[in-house]
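Excluded from the complex is one protein chain; the other protein chains are retained at their positions.
Order of writing sets the chain letters: A and B. Residues in each chain are counted from 1.
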Amino acid sequence: MDSRTPAPHANDYKADIKPVWCPGCGHYSVLAALTRALAALALPRHQVAVVSGIGCSSRMPAYTSVYGFHSVHGRALAVATGLKLARPDLTVIVAGGDGDGFSIGGNHFLHACRRNVDLTYIVMDNEVYGMTKGQASPTTACDWTGSKLTPEGTGVTPIDPIQLALACGANYVARGFSGDPNTLAHMIADGVRHPGFSLIQALSPCVTFRPEQKDWKKMVHAAKHEPVSDPRRAGHLALEDDAFTTGVFLTGTRPAFPTAETVRSVMKTVAELEQGFVT
Amino acid sequence: MTEVKGGAISVTLFLAHSLELEIEARDRYVELGSVLSAHNNADVSTLFETLGRYAQMHVTEVERLAEEVGGIPTLAAWEFVWPDNEAPETAGHDEVHYLMSPHKALEVAHANEVGARDYYKWIAETTQDADVRRLARSFEEEESRHAQLLALWLDKFPNVPENWDQDLDPPQCVD
Partner (left out) sequence: MSVESLSLALVGSGGAGVMTVGQMLLDAAAGAGWYGMMRRSSGPQIRGGEAAALVDLATRSVEAPKDEMNVLLAIDWQNTTRFMDELPLTPDSIIIADPSQGPVPELILARGARVIELPIKDLAAGVVNGRANMVALGAAAAIAGLPMAGILSVVNLTLGRKGGEAQAAAATCLALGAKAAEEWGLGRELATPAHAEASVRWNISGNEAAGLGAVRGGVRFCAAYPITPATEVLEWLAGKLPKLGGTLVQAEDELASIAMCIGASYGGVPSITATSGPGLALMTELMGLSVSSETPVVVVNVMRGGPSTGIPTKAEQTDLNIAIHGLHGDAPHIVLGPTSVGDCVRTTQWAVHLAERLQTLAIVLSDQALGQTRAVIDRPDDSAWQAERLIQREAGTDKFKRYAATPSGVSAMSIPGTPGLEYVAEGLEHSESGLPSAGAADHAKQLDKRLRKLDNHNFGPEWADVEGEGEVAVLTWGSCTGPARAAVARLAAEGRKARLVAVRLLSPARPSDFAQALAGVRKLLVVELSHGAQFYRYLRSQYDLPGEVTVFNRPGPLSIRTTEIYDRLVALGV
């Protein structure tokens, strides 16, 4: 319990850079949660990489002091998958928003869940595109009329990321809230420790384009259920949910990709491989 | 990491909580100072930076006490037991606005000090440990003085009109 060497603190994982996020934005608290999780895990900074796409929340890597990749819109999961498969020794965390992850990057999300590479994906969900001035995202309610692009509302059913992740095979599925960064930090740390693909949906209000989300702190409520390991049971919980339940839905038992069976060990040299071409 | 049931039930655990409370207060003030600076609110930025420096003094003080008792446990953020979601002297990220006035900022800071005072009061009233009670009382008194000081500052900074958060420009497209 006692430690003579100084334990890392959250601040050790923060970069000395001023975020562009609006003051009041939920993402600051997600950053706090992420850095607290890294501190609790006591991971050396150089052994961690945060990969992101494009959007407000995808600015995350620059605000941490670990390795980072700020890639292009929608492709963070694919970049992170390549990094983790090439460098399984690293802890790879993916950060992004609802538009980046479920719209332009939707296909990668499906396949990251089913492939089950050992990644932790934090989606800061504010149901809006912030960096392009507030358009509807895949998680936006169908009757939200706040955008000039869809002045009558989208008329399209929103996605529930929890249900989607469970259906596609993610191995750890949780919903947290930026207003409770310590619980969120706990989820992130558990997600990192859990083998395979972890989705943490972090409800994170946008104070600029969705000021009504300030009320989320009154709407969220902690799950009454314990985490389950059977995705079908977790699916039932998610289907009956009002989308404001925070907690861990699934702690699955699938082995991470690549599984032990797919790792081959017969080693050859390039020169030996070339022999296959000799007539 | 350690499972901590019951919160600050020993002197070392109490000091661990106290140190976390001060560190989080300091780091948050520094962060908010930076946030407001990035959004060109120099007055409030400076104010938060000042509050951060004060919090640093308290960090140093608690660190000294921790050393005296031979070290304190390391806890994960979620293992601390707080009355609310974060440590009681930590300004919420959602409590700031880029157009906020120094008065608003001082209200936030004042609430933080009151929160810290009430936390220590609660510990003092509920703990079974006499040493913890003694320390908690003394911290409660100190936080109480801070709260009073901030109340004085608040009087010096007049409040601003109702529509203080009005922005004449629409938000920018940036990505």
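Brief remarks on what is shown
Assume a contact is a pair of C-beta atoms (placed from the backbone, for glycine too) under 8 Å apart; a residue touches a chain by one contact, two chains touch by 3 or more.
Note that this is a predicted model, so its numbers are computed, not measured.
Looking at the complex as a whole, the chain kept out of the display touches A. The omitted chain makes contact with just one of the residues A:T81, A:N116 or A:T140: A:T81.
From the set A:L110, A:A141 or A:A167, the residue in touch with the chain omitted from the display is A:L110, counting the whole complex. Shown as candidates are A:V51, A:V128 or A:A165; the residue that touches the absent chain is A:V51. Annotation for subunit A: contacts to the undisplayed chain at residues 17, 44-47, 49, 51, 54, 61-62, 65-72, 74-75, 78-87, 89-90, 107-108, 110-111, 258, 263-264, 266-270, 273-274, 277-279.
Note that only the chains that are shown with their structure count from here on.
The distance from the centre of subunit A to the centre of subunit B, each centre being the mean of the chain's C-alpha atoms, comes to 29 Å. Interface residues of subunit A facing subunit B in the complex, by the touch rule stated above, are 1-4, 7, 9-11, 14, 18-26, 28-29, 32-33, 36-37, 39-40, 54-55, 131-134, 178-183, 185-186, 189, 205, 207-209, 214, 217. Considering their complex, residues 1-2, 12, 23, 27, 31-32, 34-39, 41, 70-74, 76-78, 80, 82, 85-86, 92-98, 100, 170-175 of subunit B touch subunit A.
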